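Complex shown without one protein chain; remaining protein chains in place.
For subunit A:
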Amino acid sequence: MYANFLHNYPTLTPTLSSIHVFTPKNHFTPNLRTEPLFLHLQPKKSRIIINCAANSDGVKGAVNWAEILEKWSPKKFLGADKLFRAISGATSSPIAQYIPSPFTLVHSVDPRIKLAWLFTLVILPAKSNVVMRLSLVAYLAILSVLVQPAQVWKDQLGRVTLLSGILFIMLGLSTDSAPSLISSRAPPPSMMGLPSFPASLEGYKYVILKLGPLQLTRKGLSTATTSACLTFTIFQSASVFLSTTTPEQIAFALRWFISPLANLGVPVAEVILTLLLSLRFINLVFDEVRNVALGIVSRRINWQQMTMLETIDVFFTYIRRIFRNIFVHAEQISQAMIVRGFRGDSTTHKIFLSADSSSGVANYISISCLFGLIALVTLPKYLIQ
């Protein structure tokens, strides 16, 4: 086998002029017209052709891989220019960041109580009935509207609702729509001469809705509401928590909850410092991703003239540059930490985590509501038993 890289057009294009006049010499071609020929030397798309052939039997199986790659290249579907412009135009602020104003009642709640609320809201939808799940969703939606600025909650609620809605429809209609191929060993009641199951006096129906081959059953509804509500509560409660709690308060609350684990050898101080550094570093990563994309956009690359391999090369250069810049940042930050007195031991270098902005009234109301909610979900089960 052999492969030849043939360039149909010169890769190195002339830089002097786009059009050159070429006058043929008469003594070689006496009958040729005397008008000058114009050769267009605009930079053409350079194509790499790989010819593949069988080795000794002379059967040539030429495959133009470059053309195949060009044909199926992602740039036909996804414009590189648009992608880089979208990245460079994106906000450098990370998703669900702390929003200091307007300062609401939720902002003034102790971060430990907020963290307890977060865990409760993640667990409760799985343990409660449909009504309670939907109530939790409604509660979170109202809370988001009350504590977050309009542009934040509109954007956040829209996305989370869309995701939860897709999950609800897909799970609701697909749970019981595909019938099981395994037959029951027992014959149907009509074969045994027995009457069919009597209809429910209370109007109970297992199949709630039929849409052609798809059907919404009680099992499907339960699965769909659990998944959709769980998704909604996880995303939305995290969003509300992060937008009303500073990173230091989060670290403070987490340290309070996991500090007993230090007795079991868990490096609590390292965990907290790593969390704080990560929360700081996220912004730098967002900045780098945006700035490097901006650098590529500002070069005004003619993407249409580039081959797929060249486009891929630019993408790899972009990713490589991001990583290099991030590592430089990491190195500089670690040096700054050393300059500022950090000697690598998180237990001796105390991190000041201020969490004194909580209000007693807000804490009391919040903790009462939390216990009330837990009681509302758990007590009916015990009372029924």
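Please note the rule applied: contacts are C-beta pairs under 8 Å (C-beta built on N, C-alpha and C of every residue); 3 or more make two chains touch, one makes a residue touch a chain; residues count from 1.
Assume contacts and distances are computed from a predicted model.
Trainee: Out of "glutaminase", "Ribosomal protein L19", "ABC transporter I family member 10" or "Zinc ion binding protein", flag the one the UniProt entry gives for the chain missing from this complex.
Mentor: Protein name of the absent chain (UniProt record): "ABC transporter I family member 10".
Trainee: Taking the entire complex into account, which one of A:Q151, A:N263, A:N302 or A:S354 touches the absent chain?
Mentor: In the full complex, the listed residue that touches the missing chain is A:S354.
Trainee: Can you tell me which of A:L143, A:L279 or A:A293 touches the chain that was removed from the display?
Mentor: A:L279
Trainee: Could you pull out which residues of subunit A are in touch with the chain that's been left out?
Mentor: 92-94, 97-98, 100, 246-248, 276-277, 279-280, 283-284, 287, 329, 332-333, 335-337, 339-343, 348-354, 357
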